Structures are given as C-alpha cells and as structure tokens.
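All protein chains but one are shown at their positions in the complex.
Moving on, here comes subunit A:
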Amino acid sequence: MAQDANSGKDLAAANSSSHDLVPEDSGTGVVSPDAVKNPGHPEHRKRVTDLDPKKEKQAERTVFVLFFLSAVGSLWAVAAYMMFPIDGQMELVRSNNLFIGLGATLALMALGIGAVHWGKAIMADHESVDERHPVRGTDETRARAIEIFEEANEESGFGRRALIRNSLIGALVVFPLPAVALFRGLAPYDEDPVELLQHTMWKKGTRLARDPSGVPIKASDVTLGSAFHVIPEDLNTAKDVLNEKAKAIVLLMRLKPEDLNELPERKNWSYNGIVAYSKVCTHVGCPVALYEQQTHHLLCPCHQSQFDVANHATVIFGPAARPLPQLPIEVDDEGYLVAQSDFTEPVGPSFWERH
C-alpha cells in the first residue's frame, strides 16, 4: 500500500491532476464519448462556526459541557451502584437497573455527541481527495511475485519431485482424521440412537399420571370433554428424567364414543371414549399442547400443525406429515388408567432410520 502516499491532497490540486483511464474490458458497459463532463468539485461552503466567532465559541462550550456531563454520568452510575443495592429484594432490581443504566447512558451519549459535534462544527472542514489506484499490483510486482514462486519451486523441487509432493498432499488430507474420530466421544459409546428412539418408558401396566405432579389418573376422573397432560407414574424417579419425559409425554382426552372414528386394529386401545396420544409433534417435536374441545383438534403452538383426535390424530393442517402415535390404554383393577404396552411406533419427529 506504499502507493497511497498521496493522502489528503487539497481539492484544488486534485481537480487539476486528473490521470488517464486505464483501458479495461467494460463488458456490456456503454462507454459514451458524448457523456456529459464532470463539472468538478463545487465551491466549498463555510459553516456558521467558520464565519461567526461567537458561534464557534458556543460550539466549543457545547462540546466541553457535554464531556463534563459524560463524566457526571459515569460517576452517577457508580453512585447508583452503591445507592441502589438489591440485597435479595426483588422490587429493588428495577431501580438498580434504571439508575445505573441512566448514568451509563448519559456518560456514553454525552461523550459520543460531544465528539461528533467537535468533529463536525469545530475541526477543519476541508474535504480532501485521495487518488485511487488499481487494486491489482503493478506489472513489475506481479512479475516479481511469479519469479519468486518459480525460484521457490526450483529450489524446493516442489513441481519436479512429484512423489514427495503427492505424498505430502496425501498426508495432509489424512491428518485431520484423528480429530474427526475423537468427536465420536461426544455421545455415549454403548448406545445406538436408532434403538433409543424406538422406545419410551411406557410399558404394560404403567399408570397414567398427571404432569407434573405424578398423581395417577382414574378413568372416572376423566369427564367428557376434558383433557389431561400425562406422564408415566414412575417418571419422576427415572434416571434421566428430562430425556424420558421428552419422549413419554402424552395427552389424554375423553370424547363421546360415537364421535370417535377408530381404526379397526385399534378398537381396544381406548377406554370408554378415553384416548391417549403422544404429545410430541411429529413435525419437529414441540409439545402439541393446545386442545380444542369442541372440534377435537390438537394444535401445535410452534408451527401450527393440527391433528384430529376424533380421526386417530391424523394431520388436518400444517407442516406435520404423520398422525400422533397412539398409546394403547386400559383400566387396572383399582380403576386407574394404565398403558397396555409402549407406543407401537417411534414418537416425535421423523428420522432417517425410522421406518
């Protein structure tokens, strides 16, 4: 960049020193010989602070007052830090935030506005001109660069000694592989994701319990039209509670049996119009938390997929592709709702090896 040494040339000088265009391929660009001529730099207009010493004095005053104000703001913020403690009292958080923030805002804004005002109103106002040079190096520089590469090639034999070169490239390609292998350790060695995704905690006889309390639900608690957020009764004592919960959450709804349009092979999966479906959206896995009692529709609040509970939770709108998996349920001797088995298909979003 040594060629930039002409920095800050005065406008008048620059106007006279127009240098020749380097002829270049303009492609489809139209270079008109009849173009209107550039009228050159307009005359410099003086600012009010250049013309009126009183205004200049005033601008100077504004700037230093702003800088003083900035210092006041900084000290204020420190004082506010001491004067507005939190000490475990929630309601003091607001004043702590407000008064430290106000001080810091004043400090920053006054400093910034002061500096800009100094630059615009007081500092010399002469626009200057730098000449541009083509970004490419000069022909000599480029020739020398080529020469250097050729010399280096000659002296190292990089081009000549093909075996050394190729084996080097080979070694460099292989050398990151250990790092890739090391990253296998990011996940447990003894687990297979495809296997894990097939199963949830539900098994034969697991009681359906309320989320999050874990209180089991009796069939008689489920009134017509109601919906329950359900977890397996033993979830809260499981090893990885959140991992298990992410797969095992269920929605329980009771419809009029005549409203239910059940698949023949799932005739005995419900109890008295009570049906249980996975709460994990088959789109990208959000909890399908909203139940519309009148229409029997389930809505996922993330991407608005809708599932029709009356029709075995088929997708009726939105980006989801598959129905929510159904949990087969029955009632145990004490009248509690229990699972007949685990889900018969993987729950949640689709994955490559799903089928």
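The rule we apply is simple: contacts are C-beta pairs under 8 Å (C-beta built on N, C-alpha and C of every residue); 3 or more make two chains touch, one makes a residue touch a chain; residues count from 1.
Just so we're on the same page, contacts and distances are computed from a predicted model.
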Query = The hidden chain: which UniProt name fits, "ABC transporter ATP-binding protein", "Serine protease", "Bleomycin hydrolase" or "Cytochrome bc1 complex cytochrome b subunit"?
reply = "Cytochrome bc1 complex cytochrome b subunit"
Query = Which residue from A:128, A:220 or A:295 sits in contact with the chain not drawn here?
reply = A:128
Note = Among listed residues A:85, A:257 or A:335, the absent chain is touched only by A:85
Ask   = Residue-wise, where is subunit A in contact with the chain that is not depicted?
value = 1-2, 4-5, 7-8, 11, 14-15, 18-19, 21, 24-30, 32, 34-42, 81, 84-86, 88-90, 93, 96-98, 100-102, 104-105, 107-109, 111-120, 123-124, 127-132, 134-135, 183-184, 186-188, 191, 193-194, 196-197, 211-212, 229, 231, 240, 242-243, 245-247, 249, 279-281, 283-287, 289-290, 301-305, 315-322, 348-355
